[in-house]
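The complex appears here minus one protein chain, its other protein chains still in place.
Here the chain labels run A, B and C in written order, and each chain numbers its own residues starting at 1.
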Amino acid sequence: MTIKTNYQVHFYDTDTMGVVHHSNYIRWFEIGRVEYLRNINVDLNEMMADGILFPITKVEAQFHSPAHFDDILEIETTATALTKAKMEFEYKVFRRGEDKVLVTGFTQNVFTNKETGKITRLPDKFYELMK
Amino acid sequence: MTIKTNYQVHFYDTDTMGVVHHSNYIRWFEIGRVEYLRNINVDLNEMMADGILFPITKVEAQFHSPAHFDDILEIETTATALTKAKMEFEYKVFRRGEDKVLVTGFTQNVFTNKETGKITRLPDKFYELMK
Amino acid sequence: MTIKTNYQVHFYDTDTMGVVHHSNYIRWFEIGRVEYLRNINVDLNEMMADGILFPITKVEAQFHSPAHFDDILEIETTATALTKAKMEFEYKVFRRGEDKVLVTGFTQNVFTNKETGKITRLPDKFYELMK
Partner (left out) sequence: MTIKTNYQVHFYDTDTMGVVHHSNYIRWFEIGRVEYLRNINVDLNEMMADGILFPITKVEAQFHSPAHFDDILEIETTATALTKAKMEFEYKVFRRGEDKVLVTGFTQNVFTNKETGKITRLPDKFYELMK
């Protein structure tokens, strides 16, 4: 399954070179990831309330072509692993209506116990939604 | 008392108009404010651990002249009110070595109970440091 | 005229106190402002291409109540002055479906010549759209 989300570039996303600052795509991957999980009814507020955090452990991104102020971007998010130990997603960012991929990316989250900070396994109530 | 802190402008602070995005000065006021409190031995981690939060309730800023990538800025922070009910600070931002003020600002924090979210009065242990 | 825009709060908008960091509302005022201008067909890319910039000269905000991760916010933007010399807007931020205003704000932009950095007057082609 691939989830598409839109994002219109703001002035505060751009930098003095006239393009979107690369760090913002890392943030927008989060928009895609959260929307993906919302689509399969995984409620991250509930997960936090249950004492489970989901820190990012890896990020990779390749920047092929720049985006600019006011561009409408499409973020395509695909889950490549959703297990009791980790969530992995891949991302492709396009300018709306164009075929050329601007940015590709990958992230990995693990699950940790909020109190101890230690790695934990995802409870079934959430895992059942992810399978 | 006035506390001076330095900040060198990064690419990610600028926007496509070639200048620092105005929202960042609001963030840098926080740098000045935290440094001011550190100077009078007010430990914000201790305050949070004691269940007291200090949300911002007002911000004002006037932007007189722009700053650019790599500029070294000086933030001058002055407390104008430090009571059991609120903290108020004024800010002036300069480019290092210049007299012209680039940005002026004002902020107000109040104190709230972390559990209830309600307004609270600052305990003496912190207030004694602020007097 | 009042323009409404929506914004769903991301993790990267929140801070360790569990609420939206106040500086982000200043950024979201920009979302409202740009959308307002888009609605009256003022094209900011065209304005920049014509050598006219529109720096923010004043910001004011009052923070009444916090927002949290995943909240859907509504930003109401109203123009209070659109002249050849300046643009002034007022903002109200709500949580969707609630009457209580979370944040109120005000901004002022002026127009400057991109080359000289000096204050300029807005050309008629843009001003006609704003009247």
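Note that a contact is a pair of C-beta atoms (placed from the backbone, for glycine too) under 8 Å apart; a residue touches a chain by one contact, two chains touch by 3 or more.
Because the structure is predicted, anything quoted here is derived from the model rather than measured.
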Omitted-chain contact residue, chosen from C:Phe69, C:Phe111 or C:Phe126: C:Phe69
From A:Leu53, A:Ala79 or A:Met130, residue that would touch the chain that is not displayed: A:Leu53
Residue ranges of chain C at the interface with the undisplayed chain: 11-12, 14-19, 21, 23, 68-69
Residue ranges of chain B at the interface with the undisplayed chain: 10-12, 27, 30-31, 34, 44-45, 69-70
Touch list for chain A against the chain that is not drawn: 16-17, 19, 22-24, 26-27, 30, 48, 53, 55-64, 66, 117
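In the analysis below, only the chains that are shown with their structure count from here on.
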Cα superposition of chain A on its sequence copy chain B - rotation in ° rounded to nearest 5: 180
Between chain B and chain C, centroid-to-centroid distance (C-alpha), Å: 22
Rounded Å distance between chain A and chain B, as computed from the means of their C-alpha atoms: 31
Multi-chain contact sites of chain C, meaning residues that touch two or more partners: 27, 30
